[in-house]
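Here the complex is missing a single protein chain, while all its other protein chains stay put.
Moving on to chain A:
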């Protein structure tokens, strides 16, 4: 069950919960970009401190964020290993063909690790404190400029909100099917990787079958109710810019200044 929790919205009334989703989405993307401008260890320490502060502000237990990293940990470690063993420079401790261990490699390895982890933490903050539906609105708002290229943002936003809308259903259904197959004697988490993959078939196929059926039904229902995608739409939920959003943006500016300053150290 724990794994299925990843990225689910936790209700709450923290500062972060109350921020406008557009601000949050923008700030998240901005901080992720900032991660790639950090050039030294002080910068990463600063961003770690800031990220942990933000995570603390959400009022959500640390486990929820750690759970976001867990499924990706092997991928992260793989990338970090590549960095560590194939980067030269500084003091070289060990060398065997193209593989080496150098002080420079260790540092870049640490940077890569920090970038991944911080990236996941900060985007988890976004998904844990923002309702999926608000997130869709925010994406819609940020994509608006694309309309001048005659790209249909509305269709895209609708697709996105429908998919997000059905994630909880899909998760519930997954739990049910997993239970049903366990009752039929499937033991998960046993055997080698091929055997484990095979065990996914009885889970994934019924899910596909029901998702396809549901998509078809939904499309029919929307058609019957007269939905047309090329009409101009009004919105039920209006997003409002508030003082706290200005405060948040100000903090982002300060963070940028701090990163620029720390980079010079």
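Quick notes on this one:
Convention: contacts are C-beta pairs under 8 Å (C-beta built on N, C-alpha and C of every residue); 3 or more make two chains touch, one makes a residue touch a chain; residues count from 1.
Convention: contacts and distances are computed from a predicted model.
According to its UniProt record, the chain left out of view corresponds to "Energy-coupling factor transporter ATP-binding protein EcfA2" among "Transketolase", "Energy-coupling factor transporter ATP-binding protein EcfA2", "nitrate reductase (cytochrome)" or "4Fe-4S dicluster domain-containing protein". Touch with the chain that is not drawn comes from one residue among A:77, A:99 or A:201, which is A:201.
Although one chain is not drawn, the whole complex shows that of A:14, A:40, A:181 or A:256 it is A:181 that touches it.
Although one chain is not displayed, its contacts with chain A can still be listed: residues 1-2, 5, 61, 63-64, 67, 173, 176-177, 179-187, 201-203, 205-206, 209-210.
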